[in-house]
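All protein chains of the complex are present and in place, except for one that has been dropped.
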Amino acid sequence: MNEMQFLTWVRGPGLDIAIGIFLLGVLWRLIEIYTLGRKQDVAPGRQRDGASGLHTVFRRSVPPPGMVRKSPVTYIGGYVFHIGLAIIVFLFAPHIALIRDLTGLSWPGLPSQFVDLVTVVTMAAMVVVLFDRINKPAKRYLSTFQDWFTWTLTFLPVLTGWMAVQHLLLPYTTMLALHILSVELLLIFLPFTKLFHTFTVFGSRWYLGKINGHRGVPV
Amino acid sequence: MSDKNSGLIASLAHQGISRRTFMKYCATLASMMALPPSAGRAMAEAMAAARRPSVIWLPFQECTGCTESITRSHSPSLEGLIFDAISLDYQETLMAAAGHQAEEALEKAIEENKGKFVLIIDGSVATGLDGAYSCIAGRTNLELLKRVAPHAGAIVAMGSCAAFGGIPKANPNPTAAVAVTDIIKDKPVVNIPGCPPIPVVMTGVLAHYLTFGSLPELDKLGRPKAFYGETIHDRCYRRPFYDQGKFAKTFDDEGARKGWCLFELGCKGPVTYNACATVKWNGGTSWPVESGHGCLGCSEPDFWDGGGFYRALSMPADPLKMAATAAVVGTAAGVAATFANRAKKGAAKSAHETVTLADLEK
Partner (left out) sequence: MGIEQIPIHVDNGSDGLSGNASAILREVADMLDRLARTGETGAIDLAALPLTPADKAWLSERLGKGEVEISMELNGASRIHETAYPGIWWITHLNPMGAEIGEFIEVTPIPDMVPSQSDDIVRGSESLNFLINDLC
């Protein structure tokens, strides 16, 4: 298989398989999770300001007071790479072309130099966050295989995409194919690992906020 | 074709090409091949003095577009004239001889120039039915290639078909077409892909062979690095628009009129290694992107099966076939899991409800 055939495979059958598994997994897990239900809390609800599902959805997007100073790498690093990933995935013109082709939706992109800069910052933040996880005994103790695995799954598409654009190491054609392949791996594993938080993050916040809100505790 | 023993420059002079014009040509050719200026002078001297090199050109499964590209530029190009000036001992399309005479000329050229002639091949080699899909004078292309190639001084695969199999090799490849390098394994082959290839690349390779007695530096796919070293995209004058995120969305929108980047209209420039953006076509008049159409990637292997000419590189190469089925299966799995969970919960609940007064009094 030459590099052009490799690229055509990842753009064709490879993408088909990856998106298939992704859709299957996402629908399966979303339906399963949201139909699970909870035992009804028969205790009378307590009202308190700021204690509701909606409040928690927003409150959890902001660090609790004092925590940024206490654990700056986790918070700042976390923000930087999450926002960076969103910019890279949704505002780089070739990515928008893909989304438009798949869904018909389209919006303007950002200049590629800017996206390039964001990519470098994102990768730096991800590496810093990883080192922090290795360095801090508590974080290291809490980490399982899945944490290292999902970090790698997330990092590889960013790295290969950037290397393709910058013409590093391998010819662009091969690098682009590797980039698409790494995204396909991410798509395949996303529904079945903790990366599924991309779909459940606001739902689970709402859920926690609502349960605690019923008890009159703003979380 | 005039006397063989005079140098190339003499036969060029017959066609009204002065030595200075030839020197100018060699200087710009060396510059194009990223050789030092001294190499231009060396080329001019070596080529001028060279006994007209014998060339055997074998056409296989091809469309003659490669020959047209070299011999039929809009005004007589120097590539065409140099091509005329070489001793073209066998080229079916151009030679006067036909039938047995032509085949005799081929055998004679092989015998007279053993180990020295340049073998140019255009078209892919059919291997299906023992090569019977393409025959010349009762011999299959495969036989002919195996007969001639061992005696060649240098082998040039001209055009994408000879270099990579090209259009005959496109799915479903009914003739089991292959590239020259799939047959010739024991000799270096210079690939000059393109559909058609840029004429100056052929003269560049010829000039290098005559001047230095060797082939120019080749890349992994056997292409001269001097011409195929960079992608169309990297040398494209529309590149700044790509970087700014300005794209033509259709062939007649405002972006297309303003000459914005053609990436979204399926331009394969980013994955195509060729010199069109710098050398251009028709004596430097224009080239595909300049005329408003994206690059087809014609100098890359299997460009015909690369997922459609009008689909951006980041778009799927084939329509998604599994998505709908996967969505249905995923939903079904979710619903099945729901019922399973409900049943489990119900069982647990009913298990707890069987607590009796007697149990509590213990």
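Lettered A and B in written order, each chain numbered from 1.
The rule is short, and it goes like this: a residue touches a chain if its C-beta (ideal position, glycine included) is under 8 Å from a C-beta of that chain, and two chains touch if they have at least 3 such contacts.
Everything numeric here is computed off the predicted structure, so don't read it as measured data.
The chain not displayed here makes contact, within the full complex, with B.
For the options B:41, B:151 or B:293, the residue in contact with the chain missing from this view is B:41.
One of B:150, B:174 or B:240 touches the chain omitted from the figure, and that residue is B:240. Screening B:13, B:63 or B:333 against the full complex identifies B:13 as the residue touching the chain left out.
For chain B, the residues touching the chain absent from view are 9, 13, 17-21, 23-25, 27-28, 30-31, 34, 36-38, 41, 75, 78, 237-238, 240-241, 257-259, 283-285, 290.
Simple rule for what comes next: only the chains that are shown with their structure count from here on.
Of all residues in chain A, only 2, 4-5, 7-8, 11-13, 15-17, 19-32, 35-37, 93-95, 97-98, 101-102, 108-113, 167, 172-173, 176 touch chain B in the complex they form. Contact residues of chain B toward chain A in the complex are 231, 234, 242-245, 247, 263-264, 270-271, 297, 300-303, 305-307, 311-318, 320-323, 325-327, 329-331, 333-335, 337-338, 341-342, 345.
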